[in-house]
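The complex is shown incomplete by one protein chain, all other protein chains being positioned as in the whole.
Then we have subunit A:
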């Protein structure tokens, strides 16, 4: 058995103080079955640092009321905080204007908004939608529903064995009926970082708008929607240290203005009579009813927190985690990493010969290690790579090298139990 030599771990510059960061996450102090929690399920949902928790408490204890129409102090305060949070998100993704940032309940909701608001209006019978094999079910199913309703067709960009998109094939899928492209920025199952900027430029040269599913990118790298020039960008708060129930849809103003509303109700209208309703301007046109105000404020605090550390510093540290974990895993016999793209975020999907992922997940849990097992909502990827299911460890900037060691030791324990 190989003894892990801690001197082999990469050394870090003192600027990334992971221990100081960890101290701000109360949940990381938990013990599971009397072992320290090693939380490696960040791609499913991340944990929340104390400043974000505090912000939620402050909002709830001194600032909450319904927004927009109230003339009293609390309503004005809540409205101001909600809109301030929108501007924080605008800066976080470098959107041109704050009205291009719509609060939704999450990535799934954001994609459904585009499907209903844009797709149902501008995509018709015989039209074609390009998606990729790597898409999460949330960027497949809404488009299938639309295709079925309209008689449109979905065309799928293939991947290679490493889990990388075949960009040449993508380009050859375009026809004069291509009306829309949906592509995920980073694969939740494999960690592949897709060349979205190049793919967007190609689509735009043919007048086709592009939606980017950024659920796994926004938490892990600098995202600049103007630089990408994407038409839509969707992501979720709960994967980036924020609360559940809140997400973002970025859309270019000129597109959002041409779109039809998704949900009807209060706040999204200017005037209502039974004869005629006039819709509000963007972003309010897409925020019907009382929005998740506290989660929106919490997400504002989360992006402040992430920006305080720096997205580039986060990406650099997580890459070191990935490289170290990948190296350690390659040394394990009978373990195969699924997803070996050249450009990856810190996600490791793998198979252990002779051991079912469910058994791995349960046994790792007993070592305090939280991973995810199954198809990760990407059944087409599993089918293409011929694996029924995988075990996935997904890292965040608050994970450490010694947690990688604990994870690797856990897999060795699993293998020992199954020999």
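Worth a mention:
One rule holds for everything that comes next: contacts are C-beta pairs under 8 Å (C-beta built on N, C-alpha and C of every residue); 3 or more make two chains touch, one makes a residue touch a chain; residues count from 1.
As a convention for this text, contacts and distances are computed from a predicted model.
Considering only "2-oxoglutarate ferredoxin oxidoreductase subunit beta", "Nitrogen fixation protein NifU", "Lactate utilization protein C" or "ABC transporter permease", the record for the omitted chain gives "Nitrogen fixation protein NifU", by its UniProt protein name.
Among A:63, A:90, A:104 or A:188, only A:188 touches the chain left out of the display. Within the set A:43, A:199 or A:322, the residue that contacts the chain not displayed is A:43. Among A:120, A:263, A:336 or A:356, the one in contact with the hidden chain is A:356.
Considering the complete assembly, subunit A touches the hidden chain via residues 33, 43-45, 188, 355-359, 362-363, 365-366, 372-377, 382, 388-389, 417-418.
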